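Worksheet: one structure, shown below.
For this view, one protein chain was removed and the others were kept in their places.
First chain written, first letter: the chains are A and B, and each begins at residue 1.
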Amino acid sequence: MEYYEEQDRLTTLGLRRTRKDDWHHGFPEYKVERDDDRCIRCLVCVRQCPYEATFYDPERGRVYNRDENCVNCRRCEMMCPTNAIEIRPWGAFRDNGNWKKGTIRAVYKQADTGAVNLTGLGNDAEYVSYFDRMVLDASQVTNPSIDPLREPMELRTFIGRKPEKWTDPEEYPNLRCEVPIIFAPMSFGAISLNFQKGLARAAREMGTYFNTGEGGLHPDLRDFGQNAMVQVASGRFGVDLNYLNQGAAVEIKIGQGAKPGIGGHLPGEKVTVEVSRTRMIPEGSDAISPAPQHDIYSIEDLRLLIYALKEATEYRKPVSVKIAAVHNVAAIASGIARAGADIVVLDGFRGGTGAAPTIIRNHVGIPVEVAIAQVDQRLRDEGIRHEVSLIAAGGIRSSGDVVKALALGADAVYIATAAMIAVGCTVCQQCHRGRCAWGITTNRADLAPRLPVDIAAERLANLIDGWAHEIKEMLGMMGLNSIESLRGNRLKLRGVGMTQVELDTLGISQAGR
Amino acid sequence: MRHVIIGNSFAGLFAVEAIRRTDEESEIYVISRERQHVYSRAMIHEMLSGVVKEPMVYLRDWDFYRNHRVHALLGREAQSLDIADQTLQLDGGETLEYDRLLIATGSRPFVPPIAGLEDIEYHTFTTFEEAKALKSASAGQKNAVVLGAGLIGLQCAEALRHLGLNVTVVEMADMILPQALDETAAEIVSRELDDEGIRLRMGNTIEQIHSLNRQPTSCVLKSGDSVPCDVLVIAVGVRSNTALAKNAGITVERGIVVNNRMETSAENVYAAGDCAQGPELTTGMTMTLPVIPVASSHGMIAGYNMAGSRRTYRGGLSLNALQFGKTQVVSYGFIKDEKDGEVLRVEDAKRSVYKKVIIKDNRVTGAVFVRDIDRAGIYRHLIEQKIDVTPFKHHLLTPHFGIACLPAEERARMFTTPQ
Partner (left out) sequence: MRRVYPREDRCINCHLCEVACIVEHSKSKHVIDAFHVEGLRFNREDSRDVIDPVEALAIGRAKPLNRTRVDVVDSVFVSTNCRHCAEPDCVLACKNGSLYVNHDGRVLVDEDKCVGCWMCVMACRYGAIQRNPTRQNVPDVANNGINLHCDLCPDRDVPACVWVCPTNALVFEDREVA
């Protein structure tokens, strides 16, 4: 909207009256506190707020807020040159261990709109985190630690199907990964082109990979094909022969941790001209991917698709299959390995999304920690662990989580939310609205420039670099000097505060034992 | 190489600087009838009224001629020119040879025949000396009459008013400042002058001047009434000083005709400033445009070409920035010429704001701004570069009009390369 028309419209404070269809705005979640002594009326906050929560009243010469619109993205706080702003939670319902604020507001919103409540990013409900209940071993006297400053630490790993005995490596295409951290699938449309370019460049610089998600591969990213995993999802957006051959690997997306069993959803507001071209769909229309892939109704169908893709890419690229971690994930993964996949990605229930119904995001799926442990163990028991690499995804927050995931059995991890936070995301969970104040999950022309490509690339590379150094330190601390020695090495983990069943499911011992 | 410049105002000044930027070695002579250090003719009315002190009117520091190694022959006159021999005859009999000559002789006031004029000491108002003379003459006087409501006349009138005299301005046309303004803008400025106590007698002229002992006592107007007059200023217009060129056989029309390199019809002779008739941008015709930015540009281009650096002038434009009372006005091009054009206007009578843009063939050919003059220069760019305004016409007179409205290629050209 034209900037000055907008200002005229928001000038009057007006009388606020909670309407019968707007109760969820009737109780604002956040209050924007502004220290007026520090406010210099520069209007940076006004210009930066994409949620219409901040405006300037020229007659009174002051900045005001529509607090009911504030989503706590914190952009104004960060940009204010005098640190005059603090956003605080506003008001509280009576203390109730059962009816929390979020649950109450969700009911208001549903009663207001009759629609499905959507949200972005990962499960924010208070489930247990097994990562936070595991601790790592450290070497002391009997098994000395290795000094990473003196000894080489190998973080390099190869992702893909491994042969049983030595053979021509060409028959077993693998992804060479200098660090076992890969950027998770995030589609162009869900994220901005600048962010995706940043991921691509950081991946190339750090010797790892990024994943196109189901949004296709934008022409500007063609040069990064060697570091790209191209995804074939149920909507088949942007999929053609060129697309498949441009990437280093092809990934079939069966599901994702944030919304297992249902398809992807890109709201129409986020389908700009560029997005529509890359996905090959009409501009402004919702891009809904169907729940199942309609040509995969059985494991045999999956095998057909996997080999169709291998034929199309002349068996030169590993084929990955991504599933959400759900009940019975071990049997599913075993089936997928036998169907010919080279990589299995397990996306736990903490995985993020650009848009999903809140109820599904918060209540469906299982933690990736137990999924990896179970799948790894099952494949070993069946003697087929070498047939696939396992990638753990869904809420990997730190290098500590990475090491634990590898110790549980993963070959590598996917990170997405962490990558977004690295470039400024404040986890406000408004990705689906296409108004990301940080330029990460929007392609709107006035917002997308907020994340310049080289700043994104640099920060992402820094993140990977920092984690890589920490992983080296932890390896040395454990008396190991390579990722290969860490993979599936459950002995390096101990549990705290878990039941025996939980310990058994993860395949680890109690701390102290 | 010897460069000789006749004239010591804006055109001559920028010529000197352009020559020196290109060539440290050659000789430069500047000849001027006026004795003063290079000064601004546009400042003499402020010197007259006393709102500025004399040092403010000089265009460069005292050591300008020395630093630029210029032989300044001030208070001297070039009397005749021989373009075949490439020599100038100065007063006092000297002959000065030149390799390149720039005629920047400016303009002189036109004095019409009026009954009784030859009996008095009347004033014209174009030079430093004339301003000083007028200042002495008006000391202690009560009534001034200024004939002519062009820029010079009105500025003089305002200055005299500031000094406390009753001032009447008599003008033949129906509007003031006919070169710079249109009817609406002229109306606003007239109101301002009225508020200042200056009496405007439009559509009128002086038929007869009565005097005593060579001092005027009253003026009889065409309308029949009589205006008391102690000081009379004639400011009905200027004529280019072309006699030197004309007598030498150089092509002269209203001014000395020059091409877009400021070359005259005579080899190695250039002309610049008020005396020159050069190309005008919006019409493609040649004309005299006696405004400072044109004179300066003429001089600079002439200087470069004289020094061997081939430069072309993109063409002049009528450019005005003036202020009367608290009313500033900026105008570009021919703003009365609305025929075959689309006119956009904004008026706010309460605050005396008036903005108008004339668009022909999707390009701006004229614009005027009264009081709200911020960033008016961008419109100059639109006119000079003949930018197609169709994509942003609706933004043209809005408060937020700016660089962001221009097409992306134009913005890139202006802001991503050195200018």
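Basically, a contact is a pair of C-beta atoms (placed from the backbone, for glycine too) under 8 Å apart; a residue touches a chain by one contact, two chains touch by 3 or more.
Being a predicted model, the structure only gives us computed values, none of them experimental.
Colleague: Per the definition of touch given earlier, which of B:F14, B:Y29, B:Y98 or B:Y270 contacts the omitted chain?
Modeller: Of the candidates B:F14, B:Y29, B:Y98 or B:Y270, B:F14 is in touch with the missing chain.
Colleague: Which residue among A:R133, A:R450 or A:K492 touches the omitted chain?
Modeller: A:R450
Colleague: Consider the whole complex, including the chain that is not shown, and state which of A:C42, A:A125, A:I359 or A:I421 touches that chain.
Modeller: Spelled out, the listed residue whose C-beta touches the missing chain is A:C42.
Colleague: Could you tell me which of B:G203, B:G249, B:G308 or B:G377 touches the chain that is not displayed?
Modeller: For the chain that is not drawn, the touching residue is B:G377.
Colleague: For a quick check of understanding: of B:H162, B:R239, B:R261 or B:K393, which residue touches the chain that isn't displayed?
Modeller: B:H162
Colleague: Even though one chain is hidden, which residues of chain B still touch it in the full complex?
Modeller: Those residues of chain B that touch the unshown chain are 14, 40, 42-43, 46, 49, 51-52, 56-60, 162, 292-293, 296-297, 300, 319-321, 323, 325-326, 328, 330, 332, 351, 353, 371-378, 380-381, 384, 392, 395, 399-400, 402-405, 408, 411, 414-419.
Colleague: Residues of chain A in contact with the chain that isn't shown?
Modeller: Residues of chain A in touch with the missing chain: 2-4, 7, 37-38, 40-44, 47-48, 56, 58, 79, 81-82, 439, 444-447, 449-450, 452, 455.
Here, only the chains that are shown with their structure count from here on.
Colleague: What whole-number Å value describes the gap between the mean CA coordinates of chain A and chain B?
Modeller: 68
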